[in-house]
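The complex appears here without one of its protein chains, the remainder shown in place.
Then we have chain A:
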Amino acid sequence: MKFLTSNFLKCSVQACDRSNDNFPLKFNGEKCQLEQDESLEFNPEFLLRVIDRVDWAAVLSVAADLGNTGLPAGKPEFSNEELSEEDKVILADLHTLLIQTNIVEGEMSCKNCGHVYYIKNSIPNLLLPPHLA
């Protein structure tokens, strides 16, 4: 699963919707195996649309879980007109992080209920046992 997808996933347990801790999920950095998919080409226009939808606090949280603490505290802003060289460098870094970083194997858990979800073969499994469904 792409790093980006971590920005869309909350806990599946419906009772956790009443809590503010069900998003983002907490990634177990030691258990996560990452891979870079370099075949995904950098497309600034596409990435700007992606960044529009991203919750930055959640990007910081998951990045820190995975050992990356070098991101700016605030969501980068880009002018609607011409992108500067500096903007392009920032975007290229975000492309590497959000789009190219793939979590192949790993574990993530809900900060509210503690339920553990696994990522296997790059596919997260968000199913629940009957007592949580």
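The criterion applied here is as follows: a contact is a pair of C-beta atoms (placed from the backbone, for glycine too) under 8 Å apart; a residue touches a chain by one contact, two chains touch by 3 or more; residues count from 1.
As a convention for this text, contacts and distances are computed from a predicted model.
*Asks:* Given the options "ER membrane protein complex subunit 3", "Phosphatidylinositol glycan anchor biosynthesis class C", "tRNA (guanine(10)-N(2))-methyltransferase" or "AIMP2 thioredoxin-like domain-containing protein", say which is the protein name UniProt records for the missing chain.
*Replies:* For the chain not displayed, UniProt's protein name is "tRNA (guanine(10)-N(2))-methyltransferase".
*Asks:* Any idea which of A:4, A:32 or A:66 touches the chain not displayed?
*Replies:* Of the listed residues, the one touching the omitted chain is A:4.
*Asks:* Can you list, in ascending order, the chain A residues touching the missing chain?
*Replies:* Considering the whole complex, chain A reaches the absent chain at 1-2, 4-5, 8-14, 17, 23, 39-41, 43, 45-46, 49-50, 53, 55, 99, 115-116, 118, 120-133.
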